[in-house]
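For reference, the structure I am asking about is given below.
Shown here: the complex without one of its protein chains, the others still in place.
For chain A:
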Amino acid sequence: MELVALQGLNFVYISLTLALVALGLAVVFGLLGVMNMAHGEFVMLGAYSVLVVQNAGLPLLAALPLALAVCAAVGWLLEYFVIRHLYRRPFDTLLATWGLAILMREIVEAVFGRDYKSVNQSLPGTVEVFGAVYPAYRVVLMALMVAFFAGLFLWYRRSNTGARIKAMVSNPALATAVGVNTAVLARGAFIFGVCMAGLAGVALAPLVRVEPYMGIDYLLSSFFILVVGGLGSLVGLLVGSTVIGGSDAIVSAITSKTGGYMTVLVISILFLWLRPNGIVARD
């Protein structure tokens, strides 16, 4: 029973964290059509923000504004100088952002070094949930993520910005004609996307390894999620994360980690082959 509760918590945890990590890519790739290969590097910037805050002796929460500011500034620079010239040229954005990803890794390596960094847990220790001993930080993080996604879902549904983004995505020319400033909107969406990646980096930094090359892991899993879930909707993102994270968690628990990873790959390949629009196709 305790083992079932533990595996269940793991299932929820991995699904939520994957969704958080993939959210930024879902916005940038799903709404703008930009294959942002530097997505994982923004997660890294978020994690290093926590490190900077920790080294300065400030509380973990101070990393949030820092990460958002850094990611927004870098995101603005990238969008203004590179990305906006490449909208609707997916392959060119892929190459350009891959180059930018390398540049960002090298800069972080030059500043902080190649070695692993350790970020302290602001909430060390464990709590008992349904009889299973679980890290306290994870429990709090899971609750925050549920609240965050619920809020985001409601906002996107109800706000004018949400409606304008939907208009821009489905018909950019018409949206411009009715007075939607698509250039500003696209820039805003890009910056929002990379800031969400930074946010994920802040949240995960105490739990994972922190080093200049950490971003690559997050890029790959995010792509799997979008392939399965489909582009352009929050529901698709959550469904994709649950399928990818859940199948990995369940198969790994029953067989081995290799089995879990293979299942993720097989599912992704099947989706690319048989259902390229994913489970939740864009409405």
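Everything that follows uses one rule, which is that contacts are C-beta pairs under 8 Å (C-beta built on N, C-alpha and C of every residue); 3 or more make two chains touch, one makes a residue touch a chain; residues count from 1.
In the analysis below, contacts and distances are computed from a predicted model.
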> The chain dropped from view, which UniProt name applies: "histidine kinase", "Transketolase", "TolB-like translocation protein signal peptide" or "Substrate-binding domain-containing protein"?
Replying inline: "Substrate-binding domain-containing protein"
> Among A:80, A:116 or A:155, which residue is in contact with the omitted chain in the full complex?
Replying inline: A:116
> Quick one: which of A:55, A:258 or A:277 touches the chain that's been left out?
Replying inline: A:258
>> Among A:41, A:79 or A:248, which one touches the chain that has been omitted from the display?
In response: A:248
> For chain A, which residues reach the chain that was dropped from this view?
Replying inline: 3, 6-7, 10, 13-14, 113-121, 124-126, 133-135, 137-138, 207-211, 213-214, 217, 220, 248-249, 252-253, 256-258, 260-261
